[in-house]
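Once you've had a glance at the structure underneath, I'll fire off some questions.
Coming up: subunit A.
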Amino acid sequence: MNKPLSWFVVSVLAFIAYIVFTGSITPYDIVTGLAVSLVVGGLFATITIEDPVKVFSPVRWAYLIAYALYYFFVAEVKSHLDVMYRILHPKMPIRPGIVRVPYDVETDYAVTAVANSITNTPGTVVVDIKPEKKLFYVHWINVETIDPYEARKRISLAFEQYAKKVFD
Partner candidate 1 sequence: MRRWIGICVLILTILGLSFVVAANINTLVPTTNVRTLAEIYLKYTYYPWDKYFTAMSPEACTSIVWDFRGLDTVFETMVFYLAIIGAIALARGVPLKLPKEIKRDLGLSLIVKTVTKIVPVLIIAVAGSIALHGHLTPGGGFQGGATAAVAPVLILVVFSQFYLLKRGVNKNSMLLLRSIGLTGIGITAFAAVLIGLATGHYAFVLQNQPKPLAPDVSLPAFVGGQLISGSLWFFNFFEFLAVAAGFTIVFLLITLPEKLAEAKEEKHVVEVEEG
Partner candidate 2 sequence: MAWNIPELITGAIVPLLAVFAFTLPLLAKVFGEKKFPGIWALIASIVAAIMSTYIFAVVWRTGKDIVYGFGGWPPPIGISYEVDPFNALIAVFTAWIMVLISIYSLWYNRHFDEPEWYYILLIGLEAGMLGCLYTGDAFNLFVMIEVLGISAYALVAYHKHRGEAVEAAIKYGIIGATATTLYFIGLVIIYGVYGTLNMGQLSLLNTEIYYQRPDLIASMGVATLLAVSLALWVFTYKSALFPNHFWLPDAHPEAPTPVSAALSGLVVNIGVYAVARFMYTIFGPASTIAPYYRDAVLTALFVMGFVGAFVGAIMMMAQKDLKRLLAYSTVSHTGLLYMALAVGMSGVPQAAVALGLAAMTYHVLTHGLGKALLFMSSGVFIDSAGTRDLDGLAGVGRRYPLVSASFIIGFLSLMGLLPLGGFFSKLMLYQAFMEAGMLVPALAVIVVSAISVLGYAKAMYSVVFATPTKEHHEIKLYGIHYMLALMAVGLILLGVLYPWISQGLIHVANSSLIGYGVREYQDAFVKAFHALLGR
């Protein structure tokens, strides 16, 4: 564990939040912002981050951007269209149910990113998680299959591939 580096990373995060919230960049804002973010960084260095070195990897950032692009412009659009279709269809072809979906990412952040991606796309919601078995329980608007691996392929595999590159 690399504490000074974590400190620095968390401080940068806090400083960005401070300046964005304040909405102005006068010398006063910068000085107080630095002081506050250094203190906050010290308090949360060991809580927020486990391996700060990852933050400095450009490859991870590139994948993060790719993940974001994929998520916003592909996954979201696709699932929105799908749900819209189901709502507007006169017969409402839905088949709600909860399926088990295994996952294969390691770190907490990766798991959270995947879980939140699933929840945020319409049609699927993560209702529970079993970290020791590496399982999500996902509520699905149209259960196409109850086979865990097949479900994983339809729901979360793409997210996992990116999340693995970004966070693991």
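With respect to how the candidates were assembled, all candidates are chains of the complex that A comes from, given by their letters.
Just so we're on the same page, a contact is a pair of C-beta atoms (placed from the backbone, for glycine too) under 8 Å apart; a residue touches a chain by one contact, two chains touch by 3 or more; residues count from 1.
On a predicted model such as this, the values are computed, not experimentally measured, just so you know.
One chain among 1 or 2 touches subunit A in this complex, and its number is 1.
Taken together, the subunit A residues at the contact with candidate 1 in this complex read 10, 13-15, 17-18, 21-22, 26-28, 31-33, 36-37, 39-40, 43-44, 47-48, 108-109, 111-112, 115-116, 126, 128-129, 131.
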